[in-house]
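Right, one structure below, let's go through it.
One protein chain omitted, others in place.
The chains carry the letters A and B, assigned in the order they are written, with residues numbered from 1 in each.
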Amino acid sequence: MVEFAQTLVNGLVLGALYSLVALGLTLIYGVMGLANFAQGEFAMIGGFSAFFLVQEGVSYPLAVVIGFAVAGIIGLLVHLLAFYPLRQSNHINMMLSSLGVSLFLVNLAQYLFSPNPQVVKSPLSGESFNLGGIFISQQRVLIVVISFILCLATFLLLKHTKFGRSVQAASLDPDTATLYGVPTKRISFMTFILGVALTGIAGALLAPVYNVYPTMGISLTLKAFVVVVLGGMGNVSGAIAGGVIVGLIESFAGGYISTGFQDAIVFTVLFVVLILKPQGILTKVQGEKV
Amino acid sequence: MNRNRILFWTCILVGMICILSSLYLQNLYILRVAVFAVIAAMLAVSVNLLVGYTGQVSLGQAGFYGIGAYTVGLLTTQWHWSFWLALLAAFILTSLTGLILGLPTTQLKGHFLGIATLGFGIIVNVIFNNWTSLTGGPNGIRGIAPPELFGISLQYENYFLGFSLFCLMVVVLMVHLVVNSAIGRAWKCIRHDEISAQVSGINVYGYKLMAFSLSGGIAGIAGGLYAGFMTFISPETFDLNQSITIITTAILGGPGTLFGPLVGAGVLTVLSESLRALNELRLIIYRAILVTVIVFLPEGIYPFISKKLRKRGIASQLKLKDRRRELDEQDFSQS
């Protein structure tokens, strides 16, 4: 029973953590139609900036906030160099460009920071809550809370601000939005920066749990993609739902079926969902425009 | 029409000369690099059928590649089949896999298809890694016997290069014939506009399945060649990175062209080998060049070069072919 409860908790916590990474990805996809394979690398950037700042004596919470900014700035550069010139090109080229950027950033990080994993100390690391034999580390609880807050904030931002409405207009139909005076170019820039910066925060928060190293982003990107596809691309509440679903599947598959085939099971579920509901679980099916 | 024919036979001749001259190569390093380049080219050709001709993304090509390699590896070592029979089995099995993968996924579009195929690649890799009783797990399969042809053992790298070049030529020829048949025209329609293809009575589903199946089969042959050449296979060769490399090769070279994937494989091989002296900076510069090429030559290297050549009027022979493509492009922009 305890084992079951622990597996459940593990899954939920993991889900919240995936949602956080997926949040940025889904925003970017919604507006730019870009399947950004370099998303996880921004988590790596956030993580490394937190590492260096904490090493220099900056307090951890401040380091997380700066991680947000650093990821955003690098995101701006990446957007200018690798995605903006391709805005008229097809999605496949954009996707390929993001794959290239991802590999480039990994190799660059390795050259600059060495391939060694680095430890980021958070005031909470090493401490756990014990709820009758079920353990949750405090850093993970923090991640769940912040993940929830950020998802909610993004949701409200999209619903209730002018920027948010422009983002929604741009993601629904960029051409019409432009005609109505929405600055779609600027919106796409800002969404990209916001999206990768959110992932930067995720990286800084994950650092104490997972350590920081150049190749840390790739597996995060993959999981985030599964989350986003399950929840519906471009859908913020879908990112939360998708995250929790993936977290639970992974945890229970690992706990009760096989840890070796864990990833295969996650992707099989994804397959089934894609076939049954190709638009994602939470999105209503839309007819294709001709 | 006659000109096209001359061009066709010139290409065949050049191919034959390449195959024959490769037999005289003596430098083992160049030979090995060349064989891997030929395999890379074949993989790029396979993914080009999907990405280039039919407009379908595949991020799981390494799955087919791996299934092909493991089929040959297992059949020759465990059941002592001859290499040729195993290669045929690999082709059939991967074609079938492509068909089965295509059944559900052809209804998906764009990125969803990309993610689904990516999932396929990962599932296949996980199976290679964890079904230890069959695949040997991470230890892989060792001691695959190199093939023999008319009593000549292909364990020598130059013979193998000749043989793999021959396979590549056959595959390219096959693709050429298919693409210029009714099937190819249907694919082109689907790439340009799926819905209008459907409306004009093209069996979109069936033709997409065909593309998946053929693409899988070609990747399977490449896998079989890899297994025969390396005589050792292990799961890490057939991972996501490999899938990415394959699609990158095809798109850099020029998707939707016959020779684009070959050019892509050649350029990437030469680039990657010539940067080796840079040591630590090598991969950084290599990736930077890749991104730059994608950003500045989104249509691919081969179309760019042939356009340049045509502008200078050097390749008057290429004209007809290009004009045909131009017409296609016009169709495309009008639709």
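The rule is simple: a residue touches a chain if its C-beta (ideal position, glycine included) is under 8 Å from a C-beta of that chain, and two chains touch if they have at least 3 such contacts.
Keep this in mind: contacts and distances are computed from a predicted model.
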UniProt protein name of the chain not shown, from "NADH-quinone oxidoreductase subunit H", "Aspartate carbamoyltransferase", "Aspartyl/glutamyl-tRNA(Asn/Gln) amidotransferase subunit C" or "ABC transporter substrate-binding protein": "ABC transporter substrate-binding protein"
Residue touching the undisplayed chain, where the options are B:Leu20, B:Leu134, B:Val170 or B:Val270: B:Leu20
Option from A:Gly30, A:Pro174 or A:Gly254 whose C-beta touches the chain left out: A:Gly254
Touching residue (missing chain; options B:Phe36, B:Phe91 or B:Phe112): B:Phe36
Among B:Ser46, B:Gln61 or B:Ser234, the residue in touch with the chain that has been omitted: B:Ser234
Listed residues A:Ala71, A:Leu150 or A:Met216, member touching the removed chain: A:Met216
Where the unshown chain meets chain A, residue by residue: 3, 6-7, 10, 14, 106-107, 110, 114-117, 119, 126, 128, 130, 135-137, 140, 209-211, 213, 215-216, 218-219, 250-251, 254-255, 259-260, 262-263
Residue numbers in chain B that touch the chain omitted from display: 16, 20, 23-33, 36, 129-130, 132, 137-140, 142, 155-159, 226, 230, 232-234, 236-237, 273, 276, 279-280, 282-283
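As a working rule, only the chains that are shown with their structure count from here on.
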Chain A and chain B, separation of their C-alpha mean positions in angstrom: 32
Chain B-touching residues of chain A, taken from the complex the two chains share: 29, 35, 81-82, 85-86, 89-93, 95-97, 99-101, 103-104, 107-108, 111, 222, 225-226, 229, 233, 258, 260-261, 263-264, 267-268, 270-271, 274-275, 278, 288, 290
Parts of chain B lying in touch with chain A, wherever the complex brings them together: 51, 57, 104-105, 107-112, 114-116, 118-120, 122-123, 126-127, 129-130, 195-196, 240, 244, 247-248, 251, 255, 280-281, 283-284, 287-288, 290-291, 294-296, 298
